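Here the complex is missing a single protein chain, while all its other protein chains stay put.
Then we have subunit A:
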Amino acid sequence: MNLLPLIVVIPLLMAIVFSYIYRSKYIRLLTLLMALVLLVLPLLGLYGPYFFGGHGVVYIEGMPFVSGILYTLNPLKETLIFTLMLIGVLVLIISTREERLSGTFTALVLMGLASVSAVILTEDLFNLYVFYEIAAITQAGLVILAGREEAYRSAFRYLLVGTMAGSILLLGVGLLLSATGSLNIVDMGRYLALKPLTPTVYGALLMLIVGLAYGGGLPPFHTLKVDLYSRTKPFVAAILQTYSKFILIALMLVILKLFGGLPIFNTTRGVLIALSVFAMVFGTVMALLQDDYRRLLAYHTVSQGGYVALGLALGTPLGIVAGIFHGINHALYKSALFIGAHIVEKIKSPYMREVGGLLLAMPTVTFLILCAKLASIGIPPFNGFQSKLLLAEAVMSADMPELVILMLIVSIGTFLYMMKAFYLIFLKPCSEEQLREYREVRISKYHIFSLGLLVLLCIVLGLYPDMVLDRLLPLGEEIAIE
């Protein structure tokens, strides 16, 4: 029996339950139990299609069409959902050690996990839009829970612009429906490939790109995302950036499936590559200018989102695989870095100049954060090296050596601001009194365990990238543009 919908239904139902019992004294225990359940969820589905409500394939004039909502599971989607759930679990585990934990936080994390899983699994464009919107609202809700005025402002700004971007995306979905008569992505793609293109389809493409840029945090929407990540608690930013990254991957795959075979895709590819490069460069330059560690990491997320989008925008099998692999790797090491930033903030301050000398107070955490930083820069034997190398190969084989040069320059920038942050926070000399102050702060074992597990995964994927690549390659071949 295929239990695929439960990946979405269980977190969604439990989100409702948690929002009812948000003041329960057992909330920490229940959150831990829920975290365990989440780990099992990716194993529930069987590979292949799942038709909702007894619908299926119907034949109209000999052509197969999907009626109703269709979810599909394949090794690529399974890997994405497993990574998503793992990071969700770690964030929930850490949250149980926070002073003011309420069921609302757990409910919002669960709702986000359900929505992003649905965006990954669904083959129905309207269903994707609905969950895309829920994910956006969830992200704003998680930021509001930080309880600071700046957080409220950021969330409000994000939702304000989201109202516009979400409406544009919905209009795009509507235009595609009117042009093709279907909401199923595969059916739509097949129809578009057979019929001559109309201005309606061009308009829809434009609107999907706007939705992609907003959901994935690409320019010009990147400043909104940066604001979101930096105004909330850093460990919450770990799950927020994972949501964004996986929505970016899912929407890029939708655009490839819908428009990949059309003559206009060459221009679309140019636009998407340009957006990716802007994200890479803007993120890095802005990160170099930051004094707040949370904002530095937030800009780094934008920059790495550019790498992910670049691979996918190339549309070649290697590019798609490299982009998705980098997305997974980035979710892992960036979550580790955000958890590290949470520890730094707990001990002293998020402002790098106010810290210093943390190496002496917590050498293990320092070592783990250094490993995560090296992974993010792309240094062997960490996973970031493998995916960046693969991306460089993909860009070279797409005959764009200039972009490889730019990637290298951006990596040098990344190295510089990561090492600047490392020096200021961990190596800069500090007074004895400050050191005593650091040692008085107790860091939970849950934080260190989460950080350690993520770094371990970075090393394992760096040494054995085939564990993931073997699962992605067949689907990269299938989706790639000829």
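Here, a residue touches a chain if its C-beta (ideal position, glycine included) is under 8 Å from a C-beta of that chain, and two chains touch if they have at least 3 such contacts; residues count from 1.
We take it that contacts and distances are computed from a predicted model.
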Chain not present in the shown complex, as UniProt names it (candidates "Transketolase", "Energy-converting hydrogenase B, subunit G", "2-oxo-3-methylvalerate dehydrogenase E1 component subunit alpha" or "ATP-binding cassette domain-containing protein")
"Energy-converting hydrogenase B, subunit G"
Contacting the left-out chain in the complete assembly, out of A:Asp291, A:Glu345, A:Glu393 or A:Glu437
A:Asp291
Out of A:Leu6, A:Ile21, A:Leu44 or A:Val161, which is the one that touches the chain we can't see?
A:Val161
Taking the entire complex into account, which one of A:Leu3, A:Ile21, A:Val37 or A:Val281 touches the absent chain?
A:Val281
With respect to the chain omitted from the figure, which of A:Ala213, A:Leu297 or A:Ile425 is a touching residue?
A:Ala213
Out of A:Tyr71, A:Phe382 or A:Tyr417, only one touches the absent chain, namely A:Tyr417
Interface residues of subunit A toward the undisplayed chain are 154, 157, 160-161, 164, 197, 199, 202, 205-206, 209-210, 213, 219-221, 223-224, 226-227, 264, 266-268, 270-271, 277, 281-282, 284-286, 288-289, 291, 400, 402-403, 405-406, 409-410, 412-413, 416-417, 420, 423-424
